[in-house]
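Here the complex is missing a single protein chain, while all its other protein chains stay put.
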Amino acid sequence: MSKLRVVVWGENIHEQKMPVVAKIYPDGMHSAIAEGIRESGKDVEVSTAILQEPEHGLTKERLSQTDVLVWWGHAGHAQVEDVVVDRIQKRVLEGMGLVILHSGHYSKIFKRLLGTSCSLTWREAGEKERLWVCNPGHPIAAGIDRYFELENEEMYGEPFGIPSPDEQVFISWFEGGEVFRSGCCWYRGNGKIFYFRPGHETYPTYYDKNVRKVISNGVRWVRPQGTWIDACPNVKVACEPIVVKGESVH
Amino acid sequence: MSKLRVVVWGENIHEQKMPVVAKIYPDGMHSAIAEGIRESGKDVEVSTAILQEPEHGLTKERLSQTDVLVWWGHAGHAQVEDVVVDRIQKRVLEGMGLVILHSGHYSKIFKRLLGTSCSLTWREAGEKERLWVCNPGHPIAAGIDRYFELENEEMYGEPFGIPSPDEQVFISWFEGGEVFRSGCCWYRGNGKIFYFRPGHETYPTYYDKNVRKVISNGVRWVRPQGTWIDACPNVKVACEPIVVKGESVH
Amino acid sequence: MSKLRVVVWGENIHEQKMPVVAKIYPDGMHSAIAEGIRESGKDVEVSTAILQEPEHGLTKERLSQTDVLVWWGHAGHAQVEDVVVDRIQKRVLEGMGLVILHSGHYSKIFKRLLGTSCSLTWREAGEKERLWVCNPGHPIAAGIDRYFELENEEMYGEPFGIPSPDEQVFISWFEGGEVFRSGCCWYRGNGKIFYFRPGHETYPTYYDKNVRKVISNGVRWVRPQGTWIDACPNVKVACEPIVVKGESVH
Partner (left out) sequence: MSKLRVVVWGENIHEQKMPVVAKIYPDGMHSAIAEGIRESGKDVEVSTAILQEPEHGLTKERLSQTDVLVWWGHAGHAQVEDVVVDRIQKRVLEGMGLVILHSGHYSKIFKRLLGTSCSLTWREAGEKERLWVCNPGHPIAAGIDRYFELENEEMYGEPFGIPSPDEQVFISWFEGGEVFRSGCCWYRGNGKIFYFRPGHETYPTYYDKNVRKVISNGVRWVRPQGTWIDACPNVKVACEPIVVKGESVH
C-alpha cells in the first residue's frame, strides 16, 4: 500500500514575531505538528507548507498529490488567497481529507466548507482543559483513555457556530467553567473533515503525546476513500425513450 | 401576531431577453412566485426584489426587516455582489428563513451556506416530473397527496452535491429515467433552509397549484423562531475562580 | 387556536418510598413538572399520568388526544408494559411530541426510538451543574442567558450512547470535571424528541425557574405539525403503464 501523503500547513507568523512562541516552536508550529504525525507510523509521508511560500505552498499540482491536509492558522487568515481556498475546497469535495486545528475555526477554508459563522467565545488564561471521549470506539479516539488533560490552554466556549457534527468525538471541560465541542467530524462531498480544538501558540500543546495521537489518528480517519470529480453535465440522451417537448433556454 | 415578511428575489434576466419566458411570466418570475405566496394566506406580507436594483434590492435595512427570503436565479449568479451575499448569509445564520428555488442550486448564497459543489446533472427536454413525498406529515408537504406531477420540466439528476439533508421532504422521478432529491431541509446557525427543485423558466411551473402550495408551506416552515447574533466574545471573567497562567498573544 | 394537550407522565415510585423525595415533591414529581408547564401560558392544557394507573394512564384513546408527552422515570423502567411502549412509539412517529427528562435516558421508549444504548456515566454527589446554550436563537433556549446553573445535581457524563443529535441545544459542565450533552433534539418519523438532562429526585430541580422555562419551551418546540399514519401499502396500480413480469410470492 502506498503511503498516505500528508501536508501540514502553518501560517508561521507568531513563531517569527513573538519570542514566547518562537521559544516553544523554534522551527515553527507546522514542524512540531508534522513531527508528531511522522512519528506515528511508516504508513505516512509528511511534508509542510507555509503561508509565505508562493501560492502558500499549495499549488494545484501539489494539492493533486496530497491525501490529507492539516491546517493551523490564526493571525493570517485574511492573507490566504481566495484562489487557493477554492482549490482546497475543490480537493476536499473530491475526497482529500482535512484536519483543522484550533484557531483554524476561523480560517477561510473551514468557514467555506461549513457555511456557518464558526464563532465561539474565548479566554486566554492558561487554564486546564479536559477532553472527554464521546465515542470510545471511534478510530480518532484510539489509544485515548476516558479523557485526557492539558494543563494550560486557551479556553474556547459554546456557542460554537457550526452545523451539527456528523460524529462527535470529544467535548472539552474548562477550569474556568465552560464547555466546547472540541472534536467534530463532518462529511462534505466525498471528503472527511475533522476539527480538533487544542493548540494555542503560547503553550507546548503540539508536543503532548495525547494531542499527537489524536491528530495522527485523525489524519488516518480522514484519508481518501475514492474520488468524486465535480461536474454539472448536460445529459442529452435519456435512459428511457423520451420525446423532447416545450421551449428551451440553452 | 404580526405578519411574516417575505421577500421574493428574482434575477429578472431571461424574462427580459427571451420572448418565450416573457410570454409565460410577463411581470417576471418573481412576480408569479410572490403572487402564489400572497394568495396562500393573510399571515404573510410579500414583496419582491430584483438583481437590477441598487444592492439588488437587498439593503442591510431591508434584510433586517425580512423574515423569509425566496430566491430564484440562473443566468446572473455571478452578477450578485459578494457583499450582498455576506449580508444574506449573516441574516440566515441569525435566524432568517431561506427558500432556494430550482437553478438557485448554483447561486452564491446556496453554495456559501452549504459549502459543497451543489452540482447535478441536467437535461432540458420538457419531460414529466413526479415529486414523491418522503414524510407525509411534514408541514412543507401539507395538502399534497402521495405525489404530484409536472407535465413539463427540466430534468435535474443525481448526484446532487449537497451535505446530507437534515430532513428529506421530496424526491423526484423523471420520465427520462433519473431521480433527484428535490425537497431538502437544512439547519444552519439559527436559520432554516429549504431547497425546492421545480421551476425552469420556459414552463409555467410557478402557476401550478401544488408548486405554489409547497413554496407557501416552505415559507412558513423556515420562519424565524429566535435570533442568534454572531460574536466571538473574549470572556475575560470566568464562571469559576481561576488564576491566569502562562503566556499570551493578545 | 386550540390548546396544546400535554400529558406529564411520572413513575411515582421514589416519591412514595423515600421520605427525602416525598418531602421535596409531596404531590409527586409529575405534579411539580406539570405545574411548571401549566404556569407557562394559557396555550397549554396539562394533565398527568402515572405508572400505577391501568395501562399506566396511557390508553390508546388518551394518547390519541395527546399532543405532547413528557416523561420522567427511573426505578420503574422495567415495569412499563411493552404494549404501552409500542403505542407511544407509534404516536411519536405519527407526530406526537416527546420530552424525555433526566433518568428517562434509560426508559424503554427513549431507547426504542433512538436504537442505541443511551448509556452514560454518573455520580450522585450533589455537585454544581452549569448548562451552556449551544444555539442562542433556538426556541428551546428562549429566555435563557448564555448559561444557567443548578447548585445541586446528579452528574451525568460522556460518553452518552446516543445517535448524533439533529440539533444540540445545551451541553453541561459539572463541578467534578465532567461534561454531558444535556439538551438534544431528534426527528423520528414525523415526531420531534427533546431530551433534557436535569432532574434528580433528591433535589428541587423541577421548581427551578430556568428548568421550568426550558421544559415549557421544549413542550412547545416538539408540538405536532402534521400527521403521518404508518402503512406499508401494496400499490398494485402503477403511475406509469407497466406489464407485470416474472414470478411472485404474494
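Each chain carries a letter (A, B and C) given by its place in the written order, and its residues are counted from 1.
Following the convention adopted for this analysis, a contact is a pair of C-beta atoms (placed from the backbone, for glycine too) under 8 Å apart; a residue touches a chain by one contact, two chains touch by 3 or more.
All of these numbers come straight from a predicted model, not from anything done at the bench.
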item	value
Among the chains presented, those that the missing one touches	A, B, C
Hidden-chain contact residue, picked from the options C:59, C:202 or C:225	C:202
Touch list for chain C against the chain that is not drawn	14, 18, 20-21, 89, 93, 106, 112-117, 119-127, 152, 155, 157, 159, 161, 163-164, 166, 175-178, 186-189, 200-203, 228, 230-236, 238-240, 242, 244-250
Positions on chain B where the hidden chain makes contact	130, 132-136, 157-160, 164-168, 171-174, 177-179, 181
Sites on chain A contacted by the missing partner chain, in the whole complex	94-95, 130, 135-139, 141-142, 147, 166-167, 187, 189-190, 225-229, 239
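What we mean here is this: only the chains that are shown with their structure count from here on.
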item	value
Interface residue overlap between copies chain A and chain B, same or different (over half shared)	same
Rotation, 0 to 180 degrees and nearest 5, that superposes chain A on copy chain C via CA atoms	180
Between chain A and chain C, centroid-to-centroid distance (C-alpha), Å	35
Rounded Å distance between chain A and chain B, as computed from the means of their C-alpha atoms	29
Sequence positions of chain C contacting 2 or more other chains	130, 135-136, 166-167
